[in-house]
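Here the complex is missing one protein chain, while the rest keep their positions.
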Amino acid sequence: MPLESLRVLLLCILAIPAIAAAIVAALGPRVLPAIRWISLVAVLVNLILTIILGANAADLLQKRPESLTKPAFQPICVPGDPGSQSETHATQWDLLRIQFGDERNTAIQFYLGLDGLNIWLVLLTSFLMVPCVLVSWNSIQERGNEYYAWLLALQTAMIGVFLAFDIILFYVFFELTLVPMFFLIGIWGGPARREAARKFFLFTLTGSLITLLGMIGLVIAVYQQTHVLTFSVPELVSRMQAELALQSPERAAFWHQVQTYVFLALAVGFAVKVPLFPLHTWLPHAHVEAPTAGSVLLAGILLKLGTYGFLRLCLPLTPDAALSIGVPLIGTLSIIGIVYGALCAFAQEDIKKLVAYSSVSHLGFCMLGMFALNATGIAGSLMQMINHGLSTGGLFLMVGMLYERYHTRQMKDYGGMAARLKILSLFMVFICLTSVGLPFLNGFVGEMMILGGTFDLRSDQVNGIVFAVAGAAGIVLGAWYLFTMLQRVFFGPVKEPNHHGSLITDLTPRELAAMFPLAIVCLLIGILPQPMLDTARRDINVVAQISAAAYDRAHAAAANAAPQAPEQQAAAR
Amino acid sequence: MIPLSSYLIVGAILFVLGMIGFLTRRNMILMFLCAEMMLQGVAINLVAFARHHGNLHGQVFTLFIITVAACEAALALALILMLYRTKKSLDVSLWQELREPGQEAILDLDEPVPELPREEPLPHLTPSGIAPPQKREDSYV
Partner (left out) sequence: MSDPATLLWLVPAFPLAACIITAFLGPVLLRKQSHWPTILGAACSFGCSLLLLISLHGITDFHPQFHTNALTWFAIDNFEVHFGLQADALTAVMLVAVTFCGTMIAIFSSWYMHNEDGYPRFFAIMSLFLFSMTGLVLANNFIVLYAFWEGVGLCSYLLIGFWFTKPSAAAAARKAFLVTRLGDAGMILGIMLLWLHSADGTNFKRSLDLNEILLRAHSSPYVTTACLLLLCGAVGKSAQFPLHVWLPDAMEGPTPVSALIHAATMVTAGVYLVARCSPLFVLSPVAQLVVAIIGGFTALLAAAIALTQYDLKRVLAYSTMSQLGFMFLALGAGLRDGNLIVLAASAAIFHLFTHAFFKALLFLSAGSVMVSMGHVIDMRRFSGLRKVLPTTHWTFLCGAVALAGLPIFSGFWSKDLIMDAVMEAGESTSPYRAIYLILLVSALITAAMTAFYTFRAYYLTFHGEEKIPPEAFHHAGEGHSEVAHPAHAHGEMEHPKNFEQSMAQKLPLIVLAICALFIGLASVSLWHIVAFLGRSTAFHVDKPERHTNWLMMGLSTVGALAGLVLATWMYYWRPGTANEVAARVPKLYEWSLYRFRFDELYGYLIIGPLNVWAQICRFFDAIVDGIVDLVGLSPRLLARFLQLIQNGLVQFYALVTIVFVTAFMAILVIWFGR
C-alpha cells in the first residue's frame, strides 16, 4: 500500500471515533439500539483500518535498517510530511505559529506518526474498544447516546496520545483523555461515583500539570542553549543528544540541573497515571466505581499512557536523570508497588478491587523493566504494557459479566461458580492464567524479559539482582491472590448470591464475541511474540542506546572525579 | 512661600479625619462624605506636588479625581437611596448578609440597631392547576 494512503489511514483511525461520537451524541437518547449499532460499527471499522495500517506499517518498520548512526525516533506515515525522501519525517501542519524574538519561525504542530513503540499500543486501543462496546450493550440503558459518545471520544484521545510526536499535542491528548473518563465514571458509575470521578480527575490533573511545566521547561532550556525552539519530540531528542555529547563542563552542569528538574516534573504526572506506589490511591476507587467498559479502558489503555510517557519522553529526553534518579527512585517504588499491590490485592474482598490492585502490581513490573534501561528490559516493559492491557482488560470484562448477573462483587457471596457458569469460568481461569504469566500465554514473555533486563541493570547506585528478586516474589504473590480468588469464587461447593429469581445464563453470544478474540490474541502473543519485538526493535534500541550513553557519561565523570579525590585529600592534610 | 510640608500636613490631616470618620460612623451618608474627604486630602497632596515640581501632572490628576468623585457621588447616593428603601434605615450594620455562612452577626451593644418597622406582607395568590412533573436526574456530576 502506498505511503500516502497509509497517512490517510492514520488520520482516519483518529477521526472515525470522533465523527462517530459526534453522530451518536446528536442522535439523542431515544434510539438506543441504533446508537449501539453505530458505535459497534465505528469501533469495528476502526479496528479493521487499524489492522490494515498496522500490518503495512509493521512491514515497513521491520524493514528499517538495523544499525543506528544517531539515536533518534523516526516516525513513519506522518500526515503532512512533504516528501518521503527526507530522513526525518517531519510534518508541515502547524497548529500554532510562534514568533519568538528574531529567531526563525516555529510552531506547535499536528505531528502524528507511527513507530515501533506506539504501533502495538494503537492496535491494542482499537482492539479493546470492541469488547468495551459489546459489554456495555445491555448494562447501559440511560443516556446511552452520551455514554457511547464519551466512549468514542475517549478512543480518539487515547489514540491521539500514542500517535502524537509533538510534545504539546501529546499533552493536549493526554489531558483530553481525562474528560470522557471523568464523565464515564461520574455518570454511569457505582454508588460512590462522584467522589471517585473527582478524585481521579483532580489527582491526575494535578500530576499532569506538573508534567506540562516539565515539558515547557525542557523546550525553553533547549532554546536557551541551542537557540532552536522546537516542540517536535524527535527533534528534541536529537538536540538533547547533540548537547549532551558536547564535552563542555558548564553545559554539563547546566544540563545536569535541568534534567533533574525536568525528569522529576515529567515523572510526577506519568507516575500518577501509571500509577506508582504512593500515588496509586485514585486507582482502586476509580476502578471500583467505573462501569465495566470504563474499567477496561482505564486499566487497559489509560494506565499505559503513563508508562508510554516515561518511555517516549522521560527516558530519551532526560537520560542522565533517568539513570541517576530514575533507577534508584522509580525502581524502588516499582518493587514496592509490585509487592505492596499484590499484598493489598490479596486482602480485598471485592473482586474488582482485587483486580485493580493487581494492576498496581503489574504496572510496577512494567516500570521495573523500563528502568532497567536496557533493550531487554524495555522490550519486556513494552510487552508487559500490551499484555497487561489484554489480561487485566479481560479480567475486568469477566468481573463485569459476573456482576451483571448477580449484582455483587463480594467474594464471600460466591462459591463454586465453575459448576454453575461453565464457559464464563473457563474464560476466567484462562485470563487469570495469562495474568499470572503462564508460558505460551502472553504474560510470560514480558515477565521473562523484564527479569532478564533487571538482572542486567547497569547502575552504580542499585543492584539489579535485588530488584529481580523482588520481581520474582511478585510472580509468586501474583499467583497467590489470583488463585485464591479463583478458589473462593469459582471452586468449592456452589453458592449463588441472591439474584431475585432472574434467569442466570452462561455467556451469551455477544459476551463470547467480546471474550473469544481476546483469549485468542493472548494465546497468539504467547506463542509468537517475535513479530512484535522485530517491529519495535529499532526504537527500543534508540532508547536503550541513549540510556547506555548516559551510563557511559556517568562513568566517565566518575573516572574523572576519582583521580582528583586523593589529591584533594592530600591537599586537606 | 508656604513650604511643601504644610500642604502635605493639611492633606494628611484631611485624609486621616476622613479615614477616622469612615471607620467610626455607621450612617451611610456620613461614611460617604468621609470617603470624599479622604479624596480631597489626596487631591491636595497631588496639587502640592504639582506645584513643587513645577508641572501640571498633579493638577490633571486632581481634575480626574474630581470628575470620578462626581460620578461616584451620583452612583453612591443612588445606591444609598435604594438601600434605604429596603430597610428604611441608613445604618450600615444592618447590611451584614454578605458574611461567610456560619458566623454570628456583629452587634454594637452601646448603640443598638434601631428596630425596623415591620412591613405589610404582600398578598399571596394560591397557586392553581397542577405543576408539571419535573423528573430531575440525580446523577448529574
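Here are some notes:
A and B are the chain letters, set down in written order, and residue numbers restart from 1 in every chain.
What we mean here is this: a contact is a pair of C-beta atoms (placed from the backbone, for glycine too) under 8 Å apart; a residue touches a chain by one contact, two chains touch by 3 or more.
Quick caveat, the model's predicted, so the values are computed rather than measured.
The shown chains contacted by the absent chain are A, B, with contact judged over the whole complex.
From the set A:Tyr340, A:Phe371, A:Tyr414 or A:Tyr551, the residue in touch with the chain omitted from the display is A:Tyr340, counting the whole complex.
Among B:Ile2, B:Cys71 or B:Leu98, only B:Leu98 touches the chain that is left out of the view.
Per the touch definition above, the residue from A:Val494, A:Ala513 or A:Ala558 contacting the chain not shown is A:Val494. By the touch definition given at the top, chain B reaches the unshown chain through residues 19, 22-24, 26, 31, 92-93, 95-100, 102-103, 105-106. What chain A contributes to its contact with the hidden chain is residues 199, 202-203, 278, 281-282, 284-285, 340, 343-344, 346-348, 374-376, 379, 416, 418-419, 433, 438-440, 444-445, 448-449, 451-453, 455-456, 465, 468-469, 472-473, 475-476, 479-480, 483-484, 486-487, 490-494, 529-530, 533, 537, 540-541, 544.
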